[in-house]
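All protein chains but one are shown at their positions in the complex.
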Amino acid sequence: MKKTAGEAVGKITESERDEIKRLFERKNGLLELFKSISDASHPLYDRLVQDMGETATKFQKWWDGKSRQYRWKGAAGHHWEIDFETCEIFLKKDR
Amino acid sequence: MLKYLLVVLSEASTSFCTYEAKARKPGAKGLLPLEKLEAAVTFALKNNLKVNFLYPSQKLGPAYAALVEAVDHVKIVPFSARERHPDAILVVDSADFPAAGDLGKLRGTNIVFRLRRADLPRLSVLLGRLLPRARRVNLVLRDVENYGPDEFAEYGRQLEKASGRVLAMAAKKNPPELNVLTDRLILDKMNNCDAGLTHLTVAPNGRLYVCPAFYEACPDDTLGEIRNEVPIGNRRLLELKYAPICRICDAYHCKRCVFLNRKLTLEINTPSFQQCRVAHVEREASRAYLLKARERIGGTAVFADIPEIAYSDPFEVVEKDKISIAEFKKLGVPQ
Partner (left out) sequence: MPQNAVIREGNKAWEEGRAKNVTFVVTEDCQLRCRYCYMVGKNKAGRLPFDVARKAIDYLLTERALVPERSVVWDFIGGEPFLEVDLIDRICDYFKARAYELDHPWFDSYRLSFSTNGLLYNEPRVQRFIAKNRTHLSVQITVDGTRAKHDLQRVYPDGHGSYDDVVRSIPRWLDQFPESSTKVTISTDDIPHITESVLHLWGLGIKEVNINVVFEDVWKPGDDERFEGQLVSLADEIIRQGLYETNSCSFFSKTLGHPYRDNMNWCGAGKMLAVDHVGNFFPCVRFLGFSLQNRAPLVIGNISDGLDWNKLRSFLTLDMVSQSPAECIDCDIATGCAWCQGANYDFADTGTIFQRSTSLCKMHKARVRANNYYWNKLGRKLGRDLRAQA
């Protein structure tokens, strides 16, 4: 999805992009899978819940780590987004 | 350009190739009508075609014999009819292999040897009985579409054993040829069946086909009556240039059977993996044979090297690397 709104504040490498892309996709996939098997008796439930927690943690850790490493500009009421095509980081206003 | 005409004289004519002729009782009913045979012979005479007549086991009448003799020809007959046609190419089938006594009378014969998959483990032994009687043996694998990894491996082993026999005879005067082993040594470009390009078939119903296999599979799949212009839809797809897998291949001895192509892959220009693997088992056997022959008997300097290759199916190469437009344009252009 192309997102061109927001201020460009940085750029990451392709392998960093691949890293966060995978975490992003996995995080979304786990959340959406949870909508189908939210019953605790489901055989995959426990594994899924644990995985969701771990993935969310890794995801946040990535952003925390990279923003510190690259010292991206931040602002209250804003968040960072990545354009997976260009590897650019944008600062966008929260909705 | 057409060079040959194959005329199937009867519904009960022997198969000499990979296809299976439907089991039919020999009899007058299944014979190619005399007027159709005359039309076929006339067509051959008008177009400078040599004729391969495919015989049944039964004896044909004098009118048939006269027409056959009216044109430059070769007879292909079942083994059981050998005494009636001493100079013919004989078709031997592994399912009905002749007794030693019957083979013993043969000398310098051209033999088509059709091998059933079940007889693959006996291939070398059976070849050992045929080769001493033959000028040339054309091995035809009958049911290659059922070949898998086990059969490819066994075929390789059998050819290795057979090559020892051929090598032993190679030092003699007039050693026999075995198509799947020795043809590749003398070829520097594709030498394929070319059904539809260099030859057509007249089936027992008197109509034209690309080859007898198409008739056997579906008699409605005909090119029509015998006539001067015989259009074949998408004829270019019979040519090597328009076969993406075959045009980069150097298993030059392969028949490139277009019937099996269409049967197994639905395209007449695309071989199945079974055909490619078999051709490359044979190529490798030829390569190994050449190396041994150089060591033991010499005199093989006239044969070009057969290079070692890393693939057993040229599909693996073509899937990744398409021929360039420039290379394609050079194909089929006289050098």
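Here are some notes:
Should a chain be cited, it is by its letter among A and B, assigned in written order, with residues numbered from 1 in that chain.
Here, a residue touches a chain if its C-beta (ideal position, glycine included) is under 8 Å from a C-beta of that chain, and two chains touch if they have at least 3 such contacts.
What you see is a predicted model, and the numbers here were worked out from it, not measured in a lab.
The chain that is not displayed touches the following shown chains in the complete assembly: A, B. From the options B:N205, B:T265 or B:S312, the residue with contact to the chain not on display is B:T265. Among the residues B:R227, B:R296 or B:K322, only B:K322 touches the chain that is left out of the figure.
Only one residue in the set A:E7, A:D46 or A:E85 touches the chain that does not appear here, and it is A:E85.
Those residues of chain B that touch the chain absent from the view are 233-234, 237, 242-245, 264-274, 315, 318-319, 322-325, 328-329. Residues 1-2, 22, 25-26, 28-33, 35-37, 44, 48, 85 of chain A touch the missing chain (whole complex, contact as defined above).
Simple rule for what comes next: only the chains that are shown with their structure count from here on.
Annotation: 63 Å between the Cα-based centres of chain A and chain B.
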